[in-house]
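Only one protein chain is missing from this complex, and each of the others stays in its spot.
Right after this comes subunit A.
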Amino acid sequence: MIPVWVQAAYLFAAVCFILALKGLSSPKTARRGNLLGAAAAVVATAAVFFERPLGNIVPILAAVGVGTVLGAVGARRVQMTQMPQLVALFNGVGGAAAAIVAVVELHGLSGTHSSAVVTAAAAAFTAVVGGVSFAGSVVTFAKLQGLMTTRPVVFPGLPVLFGAAVLAAVAIAVMTAAGPGLLPGTILAALGLLAGVLLVLPVGGADVPIVISLLNAFTGLTVAAGGYVLGNVLLLIAGTLVGASGTLLTVMMARGMGRSVLNTLFGALKGGSTLGAGTASDRPVRSATPEDVAIMLGYASRVIIVPGYGLAVAQAQHALRELADVLTDRGVEVAYAIHPVAGRMPGHMNVLLAEAQVPYEQLVEMDEINPRFKHTDVVLVVGANDVVNPAAKTTPGAPIYGMPILRADEAQQIVFMKRSMRPGFAGIENELLYDPKTTLLFGDAKETMDKLLSAVKAL
């Protein structure tokens, strides 16, 4: 029997996790909420040592220490632009940990509570879905880190293979429930790994954030099932909280991109995407010098800046903020248009601009700013592409079709700061680049931004 005070500590931690999530959904309380969650985790981790007499204390403490150092160093060193990869990675290792726990439990299943069959089924679920979560996260990481193509990877037979892996997992899980053991558990985890890879391969770059969120929810569910297996209420509650909120978050993000979650995952399999249709990349475009653009901006009355991931990669956000400040001093009305999925995951751009200390009130969300483009003299698009691509409205075959976009095309003039004519993360051509209203300013975003800044100052 678990001592009552340990159970009370778990209850306390569970309540803190709920309050932490609650806090995380409002800007004012978010930081406090997160710290509360961390404190709860510390309390629970201390309590588990008293659940029953545990052996191997020294190696366990060493393992916790190693993990703590790795996690903390990774979290401190990572650049804000690489945040999505890191979240994917952390999620993956969490899923792997849950899968390992489940495999071990299947090995030594002794039927501690009412029905050993249900416990075995829960452990089988944990092993499979934990494997899916880990392998899926690794593929996601590879896509975001540029280790592999960001385009959907589809090969003939992929749906069949995926279906076979899932069916095999279900079959073995049923067998495992009857007669648990180490081998079937390992096979289950391996099938989960295979299914995870196959699940994420066909997902295109622009949809990767939704998949991270989905895999996050998966890991939550595995932890919940693991809690049932181990007879630990805290794991059940915490895992279910993450599973439920993660699922809702996934649906909200998908809605923000005008997609359904299923379409995100399996859209490429239907062959619906005409990727990088590549229509006439050698068509004429109009390019200009920083001095020309400085005049356009300096004598405009309303300017909207559309920042994208490219801005952050070039570390040009500080120069951009300075440019906005100089323009504001000249009496130009400046606002930033923030697409919900600008950057590499929803809300990422807000983090990146906050890092550059852009005033919060200048960041305007999409629904609010879209009607203002019509009355805007110049839109300055810096390192963004897909979020202003009219193909989302006009080309039914495009991978981003249906995604709400910033209506930059309605402004009087559009300036694109781009490194090259390469298409965006979704891998599709942007018609707006060839629009007569559009001017292109080629070059590294940081360098060009500095030139633009000094040109505006010289006006």
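By our rule, a residue touches a chain if its C-beta (ideal position, glycine included) is under 8 Å from a C-beta of that chain, and two chains touch if they have at least 3 such contacts; residues count from 1.
By definition in this document, contacts and distances are computed from a predicted model.
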(message) Missing chain, UniProt name, options "histidine kinase", "(2Fe-2S)-binding protein", "Hydantoinase/oxoprolinase N-terminal domain-containing protein" or "proton-translocating NAD(P)(+) transhydrogenase": which is it?
(response) "proton-translocating NAD(P)(+) transhydrogenase"
(message) Touch as defined at the start, partner being the missing chain; which of A:87, A:135 or A:316 qualifies?
(response) A:87
(message) For the chain left out of this view, which of A:57, A:174 or A:459 touches it?
(response) A:57
(request) Tell me where the left-out chain touches subunit A, residue by residue. (result) 13, 17-18, 20-22, 24-28, 30-31, 33-35, 37-38, 41, 44-45, 47-49, 51-52, 54-57, 59-60, 63-64, 66-68, 70-72, 74-76, 78, 80, 83-84, 86-87, 90-91, 93-94, 96-98, 100-101, 103-105, 107-108, 113-115, 118, 212-213, 216, 219-220, 222-224, 226-228, 230, 232-246, 248-249, 252-253, 256, 318, 321-322, 324-326, 328-329, 334, 338, 340, 345-348, 350-351, 354-355, 357-363, 365
